[in-house]
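Removed: one protein chain of the complex. Kept in place: all other protein chains.
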Amino acid sequence: MEDGLLKKLDAMVREKGYPNRSEAIRDLVRKTIVDDEWTDASGEIIGVLVIVFDHHSRELSSRLLKKEHHWVGGILSTLHIHLDHDNCLEVKVIRGKAGEVRDFADEMISMKGIKYGTLVRATAGVAL
Amino acid sequence: MEDGLLKKLDAMVREKGYPNRSEAIRDLVRKTIVDDEWTDASGEIIGVLVIVFDHHSRELSSRLLKKEHHWVGGILSTLHIHLDHDNCLEVKVIRGKAGEVRDFADEMISMKGIKYGTLVRATAGVAL
Amino acid sequence: MEDGLLKKLDAMVREKGYPNRSEAIRDLVRKTIVDDEWTDASGEIIGVLVIVFDHHSRELSSRLLKKEHHWVGGILSTLHIHLDHDNCLEVKVIRGKAGEVRDFADEMISMKGIKYGTLVRATAGVAL
Partner (left out) sequence: MEDGLLKKLDAMVREKGYPNRSEAIRDLVRKTIVDDEWTDASGEIIGVLVIVFDHHSRELSSRLLKKEHHWVGGILSTLHIHLDHDNCLEVKVIRGKAGEVRDFADEMISMKGIKYGTLVRATAGVAL
């Protein structure tokens, strides 16, 4: 590996607290594998959808449920946390084809009333 | 301990798979401590509320949220699982005074649309 | 219904906050259905296992994982909450045959290091 790159790698090892270079490199390779799983729209992946919304918005709650209803097999579990009197955070673990999970997440995040939403690429871990 | 009682204890040890009598007795004592925490209506406890409902019932979802809203500090976390196209299971971990948690659970369980509900006595574990 | 029983029913309606007698009776019938699901050891049920333990006990954590490993298909989701510096609460939603879920729960609860454990009878809701 060329010197400049090596320095950046070592900086990353230090900053993130990896025990050594190998562990850091292994992590980079794994991230690439997960990214590839997501690139193939028909690949089986695990997505984690994080949304923040005001739970006073009643209509939103109904609309969320309605959309989720079509995903009964895919949403493994939802964790719901009341952040304060107004705001809720929901984390949904979703299993499915990359393309479908992405579409579903886009639909959810773009809904009126959702303050913040993001889809995290995770993996079923089989290929790692 | 008298003979009849000892036999019952040994049967319990065998049936539940305790490693020995002491562990089984320790468990019985701990259950009594938790029961006592719940008997004192102003004692701080942890309750786990389990409810099953049909998630097509939109109004129910709004009414649940409305009731929970007043418990923002008490509901530590909710786990939501879609059981099938119709049925949802929710597990709510609640921290608060025994009397208030019991009243809240009664209110939730008695709501129209809730198919099944039960409040589990748990504990913050401090006294065990 | 005889007078004495009716009075008790009305007391229950008041105490638990049911909107009317029918809703209270419906709940009692549903509880019986769920109990029946659990009586049949080969019936498909949902169980919610609640355990409290001290998370300093390292060996316990390994032993829990080992036991859960054989239940990979059955444990739908676990919710873990750190109650304080020592105590953790875990809620496990389990799907399976009543007899097997009961055995699994007994095994978990009787383990050394578990301070408190209880298995809650829930249901997949299909028959309600």
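We just call them A, B and C in the order they show up, numbering each chain from 1.
Here, a residue touches a chain if its C-beta (ideal position, glycine included) is under 8 Å from a C-beta of that chain, and two chains touch if they have at least 3 such contacts.
Quantities reported herein were computed from a predicted structural model and do not represent experimental measurements.
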Chain not shown: contacting residue from C:R26, C:H55 or C:K112: C:H55
Candidate in contact with the missing chain, chosen from A:L9, A:I25 or A:V52: A:V52
Touching residues on subunit A - with respect to the absent chain: 15-19, 23-24, 27, 30-31, 34, 46, 48, 50, 52-54, 76-77, 79, 81, 83-84, 86-87, 89, 91, 93, 106-107, 109-110, 112, 115-118, 120-126, 128
Positions on subunit B contacted by the hidden chain, ascending: 76-77, 79
Residues of subunit C (touch criterion as defined above) contacting the omitted chain: 55-56, 58, 61-62, 65, 68-69, 71-72, 75-82, 84-85
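Definition applied: only the chains that are shown with their structure count from here on.
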Interface residue identity across copies subunit A, subunit B - same or different by half: same
Subunit A and subunit B: spacing of chain centres that average the CA atoms, whole Å: 31
Junction residues of subunit A, two or more chains touched: 76-77, 79
